[in-house]
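One structure is given below, represented as structure tokens, and several questions about it will come after.
A protein chain is absent from this complex, but the other protein chains hold their places.
What follows is chain A.
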Amino acid sequence: MLPDKYGHFQEFGGRFVPETLMGMLDDLEKKYRKIKKDKSFRGELNYYLSHYAGRPTPLYFAANLSKKLGLAKIYLKREDLLHTGAHKINNTLGQIILAKHMKKARIIAETGAGQHGVAVATVCAMFNFQCCIYMGEEDIKRQSLNVFRMKMLGADVLPVTSGSRTLKDAMNEAIRDWVTNVDNTYYLIGSTAGPHPYPVIVRDFQCVIGIEAKKQILKQERKLPTYLVACVGGGSNSMGLFYPFLEDKTKFVGVEAAGLGLSSGKHAAALCRGSKGVLHGSLSYMLQDKDGQVEIAHSISAGLDYPGVGPEHSLFKKIKRAEYTSATDKEALEAFKLLSKTEGIIPALESAHALAYVVRAGRGFKKNDLIIVCLSGRGDKDVNTVADVLGIKL
């Protein structure tokens, strides 16, 4: 069973953090392992997932889109319908209940697009935690709507002015805060990244996506899907969808952000174009130069704009359990428009990358192929960005 006791997925993962955090990570792992099996914990989490967040989410057969693209049947796992507008709430609910049991008073988190930040601020408001969200100054400019939402929810949004002023720097700053306030502070990581046990915790809480999808597709189609397709930034929605199908024959496709194109140097495709390295506490694929300095990612979607990726995805790439590909800003934008027009669903730009792959591969699928695309979030937050690119003033 992977990971091993130090959080290694073969050579990936692990714990590359300052000594001050090591004891805390041990403690977190022990408490998490215990609580995971606890019936009252599961009961509490399930209650909030269904009554507060809106689970189960539908598995929707996109008939118009399927017809338009050709032969295969395309289903959408509608995480966009969840409270706060994306899959992120699955994880923040799980971790906030964990933090409550660990008797921490203060929550910190990093956010890029602001979706995770909003999901954290939301659960902090409901469970009455003090909440500090680190966000790069660049992202604050790009996502002013989400910044306002977080503030409405009572969170402190702390602008990060170091480095490239984006998600990776927000994560550095959150780790610095954590090292300083480790006694009373819980760091609520939003992706399957970071030091062990975070990649496992986030995966486990996101697995609800795949578990539901599996039940639903078996009920609706009486067979397993041929493909699962999801976008990969840090990799939480994709891992959540993939993992429950690990032992099945279903093929996994992870779609990274190719930005202006893989050869342009301006992309966020850590798995497709990166190399192995250590970032934010774990060993995985990442974007870096020949001297091991982290390179700045680029994507039209702030949620995919991260130079690293979760370690288990690196394992999946190595053992070829998943195929990793990419979609450019332009392709994502086309898919964004296409889904809006054909199905009346405005997807998040992140999820539009997964759709873009399906559009591109369209004719390559076979007649009886069954595809589930994770529609990880809704696109309301992106309308400003899209209008900007299209040269429309709102």
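Everything below uses one rule, namely that contacts are C-beta pairs under 8 Å (C-beta built on N, C-alpha and C of every residue); 3 or more make two chains touch, one makes a residue touch a chain; residues count from 1.
Definition applied: contacts and distances are computed from a predicted model.
Colleague: Quick one: the chain not pictured, UniProt calls it what, "Tryptophan synthase alpha chain", "Cytochrome ubiquinol oxidase subunit I", "Branched-chain amino acid transport system permease protein" or "Sugar ABC transporter ATP-binding protein"?
Modeller: "Tryptophan synthase alpha chain"
Colleague: Hey, which of A:103, A:290, A:320 or A:393 is the one touching the hidden chain?
Modeller: A:290
Colleague: List the chain A residues touching the unshown chain?
Modeller: Output for chain A: 6, 14-24, 162-163, 168-169, 172, 175-176, 179-183, 275-281, 283, 288, 290-294.
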